[in-house]
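Got a structure for you, written out below as structure tokens; questions coming shortly.
Complex shown without one protein chain; remaining protein chains in place.
Each chain carries a letter (A, B and C) given by its place in the written order, and its residues are counted from 1.
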Amino acid sequence: MSEQTLLNTLQAVNQSASFNRWAGFQVTHAAAGEAELRMDWRKDDMGQYSGYLHAGLIGAMLDTACGYAAATVAGRVLASNFSVNCLAPTVGRSFVARGRVVKAGRKQVFASAELYAEQDGGELLLVATGNAILVPVEPQGVPISGA
Amino acid sequence: MSEQTLLNTLQAVNQSASFNRWAGFQVTHAAAGEAELRMDWRKDDMGQYSGYLHAGLIGAMLDTACGYAAATVAGRVLASNFSVNCLAPTVGRSFVARGRVVKAGRKQVFASAELYAEQDGGELLLVATGNAILVPVEPQGVPISGA
Amino acid sequence: MSEQTLLNTLQAVNQSASFNRWAGFQVTHAAAGEAELRMDWRKDDMGQYSGYLHAGLIGAMLDTACGYAAATVAGRVLASNFSVNCLAPTVGRSFVARGRVVKAGRKQVFASAELYAEQDGGELLLVATGNAILVPVEPQGVPISGA
Partner (left out) sequence: MSEQTLLNTLQAVNQSASFNRWAGFQVTHAAAGEAELRMDWRKDDMGQYSGYLHAGLIGAMLDTACGYAAATVAGRVLASNFSVNCLAPTVGRSFVARGRVVKAGRKQVFASAELYAEQDGGELLLVATGNAILVPVEPQGVPISGA
């Protein structure tokens, strides 16, 4: 499957999830074992009590980037475990999550992701990291081939 | 501090977070080392691609319940790490997260939480578990005393 | 299977692992979804640089207690993920790990465990907690029935 087809497929999957539409997730890159996700900051419904990006959204971006990276090699998956390290206050005008597959097994896919906060000058600062274990929904682990 | 004061304080903190207001988080119980959180399901902006509750919201509820439990003994805290186990498809009309402090140290507070999906008959099914490490913002670790 | 049979079976599995024999692991309790493990402290080959129990042994006890708890319901399993929270300095004359199954699925078993340090007076202090995800080796997930 070409990278363009992968990207189109992930974008369609992404649009089918109501939370992702609400959050404004955009799939900006896909390749075998890789996916990138972008989200613009909105202070009116994305903040925690200090005004930083809420940890739930940090986890959502990292988990989703891991899931999409896994989907490029294993088809439809569900997260069974994910963990997040919050490294720095998550302040930025946009956030970018980059996920990649560490190991794709038949029963489980291990993936990792980094979350970057885009600063006013466009610089990307690493603000969080995550790991996820994804379980293929279809036992064959066929790559995604449609929404 | 009485449990009613703890509850009032956590409810005020909760209302000060824009994501929590959007998600409709309600703090329904607080005691020393304990907190309970409730959220009603909305299919139009809370789902992942299969229509289950999005993993980001699973993580948000677990992390927030851990954070509020920690706040009852350590004051304002920030999550530095959280991990989530997704045990079962998260389908329900409401979700309840119960957090508790496992160990409160000076530098770190360890907390755990369970997430339950409320079924149509009112039954609570365990659907996810989580752990979090919270770091007190104030070095003294004073309990919360106001919003 | 009776609890005595479960215990005998886990003890036989335990003796078949060379690391467990070296560490002196003893299986002291087994029931459906539960297992308890005990280890005596030896300062000559179990310490980290400050003289506490080495984190590797903390993890080994927690992971093994989770694995044995899982084995009581799912047969032979392999750990795919485990995480450990070190709550307090691990000093004691003996250590006891108690594992239990949180959720047993067909593809994955989720388990948790606590590690206690036995003090000179016999008191048990909680020093660490752990979580593990175990994958059944046999797809059927048959309970253990022999070493």
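Observations, loosely collected:
Simple rule for what comes next: a contact is a pair of C-beta atoms (placed from the backbone, for glycine too) under 8 Å apart; a residue touches a chain by one contact, two chains touch by 3 or more.
Owing to the predicted nature of the structure, the values given are computational and were not obtained by experimental measurement.
Put simply, the missing chain touches A, B, C once the whole complex is considered. Even with one chain removed from view, subunit B keeps its contact list with that chain: residues 80-81, 83, 107-108, 133, 135. Residues of subunit A that touch the chain left out of view are 83, 85, 87-88, 102-103, 105, 110, 112, 126, 129, 131, 133. Annotation for subunit C: contacts to the undisplayed chain at residues 13-14, 16-23, 43-50, 54-57, 59-61, 63-64, 67, 78-86.
Here is the rule we go by: only the chains that are shown with their structure count from here on.
One rotation lays the C-alpha atoms of subunit A on subunit C, and its angle is 180 degrees to the nearest 5.
Separating the CA-averaged centres of subunit A and subunit B is a span of 22 Å. Mean C-alpha position of subunit A lies 34 Å from that of subunit C.
The centroid of the Cα atoms in subunit B and the matching centroid in subunit C are 29 Å apart. Shared contact sites, meaning residues of subunit A that touch two or more other chains, fall at 80-81, 83.
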